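The complex is shown incomplete by one protein chain, all other protein chains being positioned as in the whole.
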Amino acid sequence: MTQPVLRIENLESYYGPIMAIRGVSLEVHEGQIVTVLGANGAGKTTLMKTISGVMDPEKGTVRLNGEEIQGLEPDAVVRKGVVHVPEGREIFPLLSVEDNLKMGAYTRPDREGIASDIDMVYSYFPILKERYKQDAGTLSGGQQQMLAIGRGLMARPKIMLFDEPSLGLSPLLVKEIFAIIRRLNRDQKVTMLLVEQNARIALDAAHYGYVLELGRIVMEGDAAKLAASRDIQEFYLGVREEGQRGQRRWKQRKTWR
Amino acid sequence: MRIVFKRSYEADIRLFKHGAQAFWYGLLLAAAMALPFLLGDFMVGEATNVLIWAVGGLGLMLLVGQSGQASLGHAAFLAIGAYACVLLQTLLNVPFILAFPLSGIITGLVGALFALPVTRLHGIYLAIATLAVSVMMEDVIVLSEPLTGGVNGLFAPDIEIFGIGFNRYSNPAGLYWLVLGICVLLVIGYRNILRSPLGRAFAAVRDSEISAQAMGINVAATKALAFGLSTAITGLGGALMGHFASVFNHETFNIVISINLLLMIVIGGLGSIHGAFLGAMVIGLLPQAIAFSRDHLTATFGLDSIAIPGLEAGVFGLILIGFILFEPYGIYGRWLKIRTYLELFPFYRRDMFRRQKSYLKTERIR
Amino acid sequence: MSLLELKNVTLKFGGLTAVNDVSFAVEEGEVFALVGPNGAGKSTIFNMISRFYTPFSGDILFQGRTILDRPPHEIAGLGIARTFQNIELFEQASVLQNLLAGRHTHRRSNFLTELLFTPFVRREEHRHREAVEHVIDFLDLQAYRDKTIAGLPYGVRKVVEMGRALSIAPKLLLLDEPASGLSVEETQDVAFWIEDIKKVLGITVLMVEHDMHLVSSVCDRVLALANGRQIALGTPHEVQTHPAVIEAYLGSDDKEEAA
Amino acid sequence: ETQGVTDTEVVIGSNQDMSGIFAAFGAPAVKAANLYFKEVNDKGGVHGRKIRFVVEDHGYQMPKAMQALNKLVNSDKVFAMFLSLGTPMNVAAFPLLEQKKIANVAPLTSARQMVEPPSPYKYAGFTSYYDQIRLGLKYMKDNAGTKNVCSMYIPSDFGLEIKEGTDAGVKENGLEMKAETTHKPDEQDFVGSLTKLKQAGCDTITVALGVRQVITVLATAKKMGWTDAKFLGGTASFHTAIAKVPGGLTEGFYAASGWPDIVARMGDPEVKAWVEAYQKEAGEFPSTGALLGRSAAESLVRGLEAAGKDLTPESFQKGMESLKYEDKIAGVPTDFTDDHIGGDLLVISRIENGDWKELARQ
Partner (left out) sequence: MDTLQLLISGLANGCVYGLIALGFVLIYKATEAVNFAQGDFMMFGAFITLSLTNSGHMGLPFWLAVPMAIAIMALVGFLLEVVVIRRMFGQSQIAVVILTIAIGFVARFLAGVIWGHEPQSLESPFAGMDVRIGGLVLGFDEIATIIVTLLLTGGLYLFFARTRLGVAMQAASQNQLAAYYMGIPVKRVHSMVWALSGAVATVAGILFAAKGSIDPSTGLLGIKASAAAVIGGFGSLPGALLGGLVIGLIEPLSSRYIAAGVSQVMPYLILVLVLILRPHGILSQVKAKKV
């Protein structure tokens, strides 16, 4: 295979004394969709943040087309074509929907291109067009998520990092989002790194997958292969035998004092 | 690192986390009590001054650190405390032992009364509104001349409790112990509030007013109560400050004092009782330290420090800048890091306390 | 008498009608879900029940009595607890402190007794603590009890939010997207918890959720909204097969999956 | 054993505002005094004792002033306090000073509390603001046709004193008091007050404001077209900066002060020498503050000299009370023998063509 566009080696990141990712290595190849699965607190968000530069890793390297980018200011990373659609929306609450979208294109100089991309986003999410003047902070949760995704698209990135894009979206929109992701990847060759709790749909869209547990990569492989693996099925796809159900139920326990 | 085994709910409720902590605080108190035997009158006076500032700071800390409301006008409440305490004694012949707590209560009531209409204010709005109160207080004092003595101010009588005089110059050690005792009582009360539902309500209001409401907390009442308690403590500090200064007028408690009070608790470390005391040490001792080093330098190098007027204020500002840049979480924050370092030794990591990139969000969304 | 009843409730934001003439009733002991496309007005309904918003017209009754004359902070005292879609925890406090804050409606001491920390206050603290420990056990939060919220992953925060609402020991629990951001496994936990909340704790649940598997596995009745109007009400199955719901909310190929 | 006195040194303390709102007085005063002490020390000091001048800056804040006092008295162990600024600061210091028998010489405030009630340890430099304005009004009546008087003042000890002086002057001279306005030290805008005073129909206004404020008041009055109004200030307004304002905005302003303007006396070689020396040291023309500092320093040094070799609080009192000399630099006869106030001169001056011009003295 060719040289990966994004190559991460032995990455370690801390929150003060707490080690959140512990030597993660992974590769993303041009034109691929790569997904990272992992339980709550596995370090997926931390990984994404370290790549996009909002956190500094303590050890390890992040290489973009061979060039080390770890520890750069986040805006420099964006200008290299890496755009992060973060967990938890992070919109600009007091700016209008349209201004939010315009900010997504901050690094781009072409006026006409921006205008046509805004129209593109509006065609994906017509509700945003309807609300183009509304303060983004008063949108509903799902509408904000649409805005965050649309804003990410505005940068015309080479690589997109998606942290739980389906969060709070209606089933219909989840499907649409993933259709958009697939389309961008297919038509515009945008490379994607995708974190998603909805593992089924993520593996469906992805070419390749990694499993992150307690800050370490514990499994990797082609998406189809992963989807077929027993562990993945049990822990991430929710396929399990009925028997386990009862054990996990809460029982009134004796309380210590 | 010490691991505390919690065997009962008490473990989280009691004043000291474990025996060793109780021991260290006991030792600290003993050392504080022994101070007058170790130091001369001059230093004892300075120590008393630091403790008085700490009392005023404790009040502001409760407001800013615990309930998240910033005040740039607490000097006004120092003033109310000072005037109330002295007037109670001189006009109504109330003995100090009663006048002192009463002055706190009066200040607290005024504070709560002020807070009620403005509980919807936040951040900078509240800060500037309190600043306005501080500015207006000066005029109120001047205008209430028959009571306050106007611009000529008031003379504070010597503190006398059961016939024992606590004059600042004739009985410096006594005054010091008195103030120390008041500090200890206030700290215990402060701690009691922190470990009870009210303390949690303060924290709730500070972190998210919306959730606080959803938890059934009356945000306006809680904020007003925080204001009342805070100003009550600050009023006590003011009463002590008034007696310590022995004469004061409307200029004694001006805006600069308000600002210093806020400086103090931020530099000490917001949200912790320690912070109030550490901050008071900086604000109280730093000017003297600067003055002594200046005298020392002047003497050694034959320089002429008087040639640069305002040098102390400038150096003071520079050192404050240094403090804030060095540790935005205040001295107490730094101390916690040092302690963790010592406890973990030698298993610490070099970059453990390196400042992580951090990001702010707007406060204009409430 | 229904536990909660909305009667012809309408709310407008400027020119936008976010909730349009919505009426429904939640019966004691059931799990009732609100579903609908993004922006349908679900959270807004929650916000009206919490009294953060006042309806433009219509009435909201709890246990047969209107709550529109109550300020927001009295709602919890009535026995209505809620979680937030975007997580609104007390960031600088520990999990335990957050849960204890939920006990505020049960506070019987006042600031004077607390200032002195009288034996009564101490006993009360023990009582609150015991109630909270139940919640911690219930939601499996043991591992996080002393952690500050600011450092917790998204999923755990969602659970803590639920725990804080449970600490209120409410009659009615409003859950706004309890499973969003949770993995399949964790979502299953939530399903069990909701069942237990209903059966063991006897709390009525009104929830908003986009995960239709969760909705169909735990809910007794579902109300579908779109553009602020109600479009279908019935069992989860009825609603999921309702053409308007499929059209506006689920998307067409979900038909086979749901069937 | 007297505190602050050794065979080779005498310690003098000053509790000063060098960075607060009165720094415009405090800073130059200290500079000038220090310059004088240096001269004295270079010549061998007073009775073989060098003067060590310790200045603390309280920035016009009471708590800081009390701290500084504690340091000066209890740590530096000063022999005398000198040139301390601020009425409340001085008043608060008296109990401790009395107890320790420390003299308070020439404080930078002309409040009457500085010499009242009388005490062996209190000495003031010049006539009080009260007398300046009171007598100034008499001059105004006799020479400038003053009939209706108004007053603008900061309600502080300083302002009140001038206000009371105005009242007394009005009464003694059969004038009429029309209106008064009060102000804050940081006030910037006087249009409203001046409109009011103009409407009240006064022809003469006594001012007790900060230097910068006086400038603004005068400029505002000119701008309002109220050109026939006469303004009268005291020592605190007798300031070169006011005379030097461009555009003739301050032209015609009267001041009643304790000494004649220095610019007019530059012909005197001694004065010229001092001005040059000060200018070299401080980089600016000596202002009111500098003059006060210089005069006070001379009184103190003369007092120490007169106290004799054996310096004690008692001998110092005797020394001070024997002083009677001509202050050449200030151009004022100084006399401590009758009371504890040194200078008893009153000079009326007016700004003409950007300089102070002496009109009369008594």
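Just so it is clear, A, B, C and D label the chains in written order, and each chain counts residues from 1 on its own.
The rule we apply is simple: a residue touches a chain if its C-beta (ideal position, glycine included) is under 8 Å from a C-beta of that chain, and two chains touch if they have at least 3 such contacts.
Just so you know, these numbers come straight off a predicted model, no measurement behind them.
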Checklist entry - Which displayed chains does the hidden chain touch? => result A, B, C, D
Item to check | Sole residue of A:H84, A:R131, A:K158 or A:K175 that reaches the chain not shown, by the stated touch rule | outcome: A:H84
Checklist outcome for this item: Of the candidates D:Q3, D:T181 or D:T312, the residue in contact with the absent chain is D:T181
Checklist outcome for this item: Among listed residues B:L109, B:A221 or B:I259, the absent chain is touched only by B:I259
Checklist entry - For subunit C, which residues touch the unseen chain? => result 43, 47, 52, 84-86, 88
Next on the checklist: Suppose we count only contacts with the excluded chain; which residues of subunit D make the list?
Outcome noted: 19-21, 23-24, 27-28, 152, 155, 180-184, 186-193, 195-196, 199, 211-212, 215-216, 219-220, 222-225, 239-241, 244-249, 282-284, 287
Checklist entry - Can you name the residues of subunit B that touch the chain not displayed here? => result 64, 70, 117-118, 120-125, 127-129, 131-133, 135-136, 139, 210, 255, 259, 262-263, 266-267, 270, 308-311, 313-314, 316-318, 320-321, 324-325, 328, 357-366
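FYI, only the chains that are shown with their structure count from here on.
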Checklist entry - Starting at subunit C, what is the smallest number of hops through touching chains needed to reach subunit D? => result 2
Checklist outcome for this item: By label, the chains that touch subunit B as well as subunit C are A
Next on the checklist: Per-chain Cα mean versus the mean over all protein Cα atoms: which chain has them closest together?
Outcome noted: B
Item to check | Maximum centroid distance from subunit B, chain identifier (CA atoms) | outcome: A
Item to check | Centre-of-Cα separation between subunit D and subunit A, whole angstrom | outcome: 73
Item to check | Whole-Å gap between the CA centroids of subunit A and subunit C | outcome: 27
Checklist outcome for this item: So, in whole Å, the Cα centroid of subunit A is separated from that of subunit B by 46
Checklist outcome for this item: Within subunit B, the set of residues that touch 2 or more other chains is 9
Checklist entry - What residues in subunit D touch two or more of the other chains? => result none
Checklist outcome for this item: Every chain pair meeting the touch definition is listed as A-B, A-C, B-C, B-D
Next on the checklist: Please output the residues of subunit A touching subunit B within their complex, sorted ascending.
Outcome noted: 14-17, 54-56, 58, 93-94, 137, 257
Checklist outcome for this item: In the complex, the residues of subunit C that touch subunit B are 50, 52, 71-77, 81-82, 84, 88-93, 96-97, 100-105, 107, 109, 111, 114-117, 121-122, 124-126, 128-130, 164, 168
Next on the checklist: List the residues on subunit B that touch subunit D in their complex, please.
Outcome noted: 40-42, 45-46, 49, 53, 142, 150-153, 169, 241, 244-249, 251-254, 256-257, 284, 287-288, 291, 295, 304-307, 309-314
